[in-house]
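With one protein chain removed, the remaining protein chains of the complex are shown where they sit.
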Amino acid sequence: MPSSASEPPASQPYDLAVIGAGPAGLAGAVTAAGLGLSVALLDASEHVGGQFYRHPAATLGAVRPEALHHDWAAFAGLRRGLEASGVSHLAGHHVWSVTGQDGDWAVHAVTGSDGGQERPVRVRARALLLATGASERQLPFPGWTLPGVVGAGGAQAMLKSGLVLPGRRVVVAGSGPLLLAVAGSLAAAGARVPAVVEASGYLRYARHPRVLATNPYKLVEAVVHGGALLRHRVRPLPRSAVVAAHGTDRVEAVTVARLDRDWRPVPGSRRRIACDALAVGHGLAPQIDLATALGCATRRTVDATAALVLGDGQETTVSGVWSAGETGGVGGSRLAIVEGELAALAIASRLDGQTELPQSRRAVRLRRGRDRMRAFADAMAAAHAPAPGWTQWLPDDTDVCRCEEVTAGRVREAVTDLGAGDARTVKLLTRAGMGWCQGRMCGAAVACLAARGGGPVPPPAERRPFAVPVTLGALAGLDADAAPGNPTDD
Amino acid sequence: MVGAACAYYAAQAGLTVTVIDRGPVAGGTTGTGEGNLLVSDKEPGPELELALLSVQLWHELAASLPSAIEYEAKGGLVVASSDDGLRALRGFAARQGEVGVTAHEVPADGLGELEPHLSPGLPGGIHYPQDAQVQPALAAAHLLKAAASQGRNQPRSRSRPRLRLRLGEEVTGLLTGADGAVRGVRTATGEVRAPYVVNAAGTWGGDLAKLAGVELPVLPRRGFVLVTEPLPRVVRRKVYAADYVADVASGSAALQTSAVVEGTAAGPVLIGSSRERVGFDRSLSTEVLRRLALGATALFPVLAGVRVMRTYTGFRPYLPDHLPAIGPDPRLPGLLHACGHEGAGVGLAPATGLAIARCLTGGEPPVDIAPFAPARFGPEPLGPGPRAA
Partner (left out) sequence: MARTPAELVGAQPEPPFEITLDGRPVPALPGQTVAAALWSAGILAWRTTRVGGRPRGAFCGIGQCYDCLATINAVPNRRACLVPARPGDAITTQEGHGRAELSV
């Protein structure tokens, strides 16, 4: 429980609640505390770092956790900053909703490693910083539900935190810069990686030479990945996709096809690669459920995801709610740290009664850095945006919705026979996206199929009022007096 | 849902129909409803008459539409929380019985047999076997599909389909002729000419009426539904607390909640119900969630450990006297209304649709629709009517 110097007196709200203890949230919380704000930092995990800086529990005794990370030093610095700060770190807090309450914000969470303890917790704050990161985008293909087919980010996460691999011979596939990092990590950790199958062409980066040239850090990162891949004899297969995974109870092989410009499989180009696992993903998509439930406006990114609309000081379109990191468009940890810091400056200034954005040298420098890195992120995203032809590798009998086992055929039928023209209506008519994950895995694919053309269509900025599932017992145990929306009798 | 039913019965009567919606199929209140087809919650009167006919029509529709609409004639169980409550419930059921509702009293020791997970110690309840349920979005979509295929085998209709869907197209005005009668509607992309226009815009029916220059005071009454994780059949019927009936009939703006719990064919249990007049505000109210969860776990303690995956909000179209507006509008010849069914739109849709189709073809409505007269809240047109097209 919180026991820090900056904890506000009982019944008083915190100045700031930060949701998400990844790079953006850590930077935001530490910076805000340094500016004298009382800060609560909530995160579902027991460990800070978010997905990017996921690391093994202390009991696993990793002497060199940095071997699985880039830029570990930046994280080590943030972690030291957090320890030295007065930030109340509320670990193991799964935030399921944020609501407005008497001019402040009420952050509602349940506790436990997977929210299973179900103790309802409410944290009040004057300002809110959403640093909820991103999750991986998936595009389905036959066999993608077989055990051994895992998210590329998922394989990376399991490796970073649990020191485990999904198999010995792991094909890495999908699209986006993350694939190279994943392949490098898997190979370094002892897996054979027979191929990295990338749907786009890496040459597309070359279309943005100026942006690349002004982001030397990213170039270094690319060279590091490239070098590691060469060392481990990993073969990159650009302009290709895994169009099927084979096996009965687990994956035994994949079929790879060359793709044309529109991501349509090229006839006659299919070949089989034996493997015992496949790590697959099509880039990251902002995780913005809490924000959209509050009514924050979204925008379509160049690679067809929905990201938050943010002002120059990282404020969302809802006054009093700021956001930093991947939620505003996927851009990596360096950008997230800069945005977190910038948001903290803006929040401190606002809580101090200023209406203008801070113009200090620090703020100006941060804004400049952010704008430069955002431009780079957009260039990268544009290079990996899914093209509409991908639906051609999706036969009617393939499950699109993993939870409710809804096939592509049923989705197509809802569109052609029942008049569904958008993801929400497809969901109502087929249950695609109504299961446990609430469409987080199938949303991008369903949106493409609903739009008939095959996409790229951003999934609608769907409202998920429950960012995580909560037991009825926990809901029934919410604090009645404190709960907003209490009616006054008339 | 009401619009789909009007289209279905009108097409069946041989009319050609164009369905215009600014959103997708079931994009309004239909897509946020539970799909209740209830007689149990209605007191004797015109609405119950409509409900009794609808229950029968739904039964017939279920036989001709695909099973995908998830029609379940599962019955309802109204549970009292006190002996006084049970007495009141008994009297209510007796009066319903006089007008054709089947209702059986269930003694305290009989509740467990009907619903094994029901909390022990409840004094008893009333079982209503006529209550049923559909999945509303699927029902609306399949009803429209069936309407479109009406008369497809007749060669005459090949050149002109009996039903056209114009989705994602918003009506921006009504067209009227020199005689002042309706000639069709104008949308963002053009004009649709027709001698009759049916206002089935649900909660937004008042806005459409305003476009036609007539007043229809439809107001939104917000409701939340909680959806649990997928479960086996834990709740067999629609089970609700007796105070639900009072809440349905109340006109208060303040938040009212009463426990309504039911399973679905797909697995999740649906939990309602809340009623409050807060305009079209979609923001989450944790107080509503708390009360719904309390009510549901009081009836079914086994649900306490079950997770809620999502909640959805809908806006019931509400008229001041809790009755819908059904039938021709005397203030504007050619305009008919079929909206304002509050929380019972799915249940009352077929009877409404049939009544509208009869009005359009000069037939006798299947029930007396005088109590639903659209002009009952104000006979005079609002300001200048729509300009002649």
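First chain written, first letter: the chains are A and B, and each begins at residue 1.
As a convention for this text, a residue touches a chain if its C-beta (ideal position, glycine included) is under 8 Å from a C-beta of that chain, and two chains touch if they have at least 3 such contacts.
Given the structure is predicted, the values throughout are model-derived calculations rather than measurements.
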Shown chains contacted by the missing chain are A, B
In the whole complex, not just what's shown, which of B:Pro116, B:Gly251, B:Pro330 or B:Gly363 touches the removed chain? B:Pro116
Touching the hidden chain in the complete assembly: which of A:Leu163, A:Val318, A:Leu351 or A:Ala382 does that? A:Leu163
Answer key for B:Ala181, B:Leu231, B:Ala253 or B:Val278 versus the chain not shown reads B:Leu231
Just checking the interface: what residues of chain A touch the absent partner chain? 44, 51, 56-65, 67-68, 113-114, 116, 135-136, 145, 147-151, 153-159, 161-166, 188-190, 232, 249-250, 277, 402-405, 435-437, 440-441
Which parts of chain B are in contact with the chain that was left out? 115-117, 229-236, 267, 302, 306-307
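To be clear about the criterion, only the chains that are shown with their structure count from here on.
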Whole-Å gap between the CA centroids of chain A and chain B: 39
Would you tell me which residues of chain A are touching chain B in their complex? 97, 99-100, 106, 108, 293-295, 404, 414, 417-422, 424-425, 428-429, 431, 434-436, 438, 463-466, 469-473, 475-476, 478, 480, 483-490
Partner chain A, residues of chain B touching it in the complex: 24-27, 31, 137-138, 141-142, 144-145, 165, 167-168, 226-230, 252-255, 266, 268, 271, 276, 282-290, 292-294, 296-297, 303-313
